[in-house]
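Let's look at chain A:
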Amino acid sequence: MRLGSMWRDALSALVREPATQQYPFERLQAPEHLRSKLHWDLTNCTGCGLCAKDCPSDAIDVIVLDKKARKFVFRYHVDRCTFCSQCVMSCPKKCLEMANDEWELASLTPDDFLVYYGNEEDVETVLAAAASNGADASSTDTE
Partner candidate 1 sequence: MTTEAILQTGSALIAVWAKETLTPEPNRLDAIIEPDDLLAAVTALRDAHWGYLSTITGVDLGVEAGEFELLYHFCAGAAILTLRVRIPRDQPVVTSIYSVIPSVSFYERELIEMFGITIEGTPNTDRLFLPDDWPQGVYPMRKDFNPADA
Partner candidate 2 sequence: MPTTPTQENDVFRIPIGPQHPALKEPGHFEFTVDGEVVTAATLRLGYVHRGIEKGTEGRNWIQSLYLLERVCGICSHVHATAYCLGVEKLAGVEAPPRAQAIRVLVAELERIHSHMLWLGVAAHEAGFDMLFMYSWRDRETVMNLLEGITGNRVNYSANQLGGVKCDIDGEQADDIRVGLDFLEGRIKHYLDVVSQDTMFLRRTRGIGVMTREDCERMGIVGPTARASGVELDLRVHAPYAAYPEHPVNLVTATAGDLEARFIVRVNELFESIRLIREILDDLPEGDLSVRVPRRIPAGETISRVEAPRGELFYYIKSNRSDMADRVKVRTPTLPNMASVLEIAVGHQLADIPMILTGIDPCFSCNDRMVAINDPSRGEQAWTWEQLRQYGIEYYR
């Protein structure tokens, strides 16, 4: 039985750096294997859509414009992503990769959460189609 058994911690803390930090001014180094924003590489993609099928949170749409000409657009909903990396595992051609440094993903506008990957003209086609539909791009379901 002792009174104040944590006094040593209290005293040593006075001469030690605080464990807490003021976040926006000081940032911790992200670990090497951190899973953050998803990136897609068109080169090997076959448009099979397994990534979209296995995604537990509907964060991925693979929009096939022309299968033969391999014109694919990859739409990624950052806000829905749970960073489980199942898509990376499911992809048979290893087209997907999760960055380890883009972890500050908060945003004030929903537009920032919709990311398109693909050739520039293809993305523009998809965007134009979405705009002409009048519906917001996120609700159109294309696979």
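Convention: contacts are C-beta pairs under 8 Å (C-beta built on N, C-alpha and C of every residue); 3 or more make two chains touch, one makes a residue touch a chain; residues count from 1.
As a selection rule, all candidates are chains of the complex that A comes from, given by their letters.
None of the values given here were measured: they were computed from a predicted structure.
J.: Looking at chain A, find the partner in this complex that touches it; the options are 1 or 2.
T.: In this complex, among candidates 1 or 2, chain A touches 2.
J.: For the complex, give me every residue of chain A touching candidate 2.
T.: Counting only chain A, the residues touching candidate 2 are 1-6, 9-10, 19, 31-35, 53-57, 82-86, 89-90, 98, 100.
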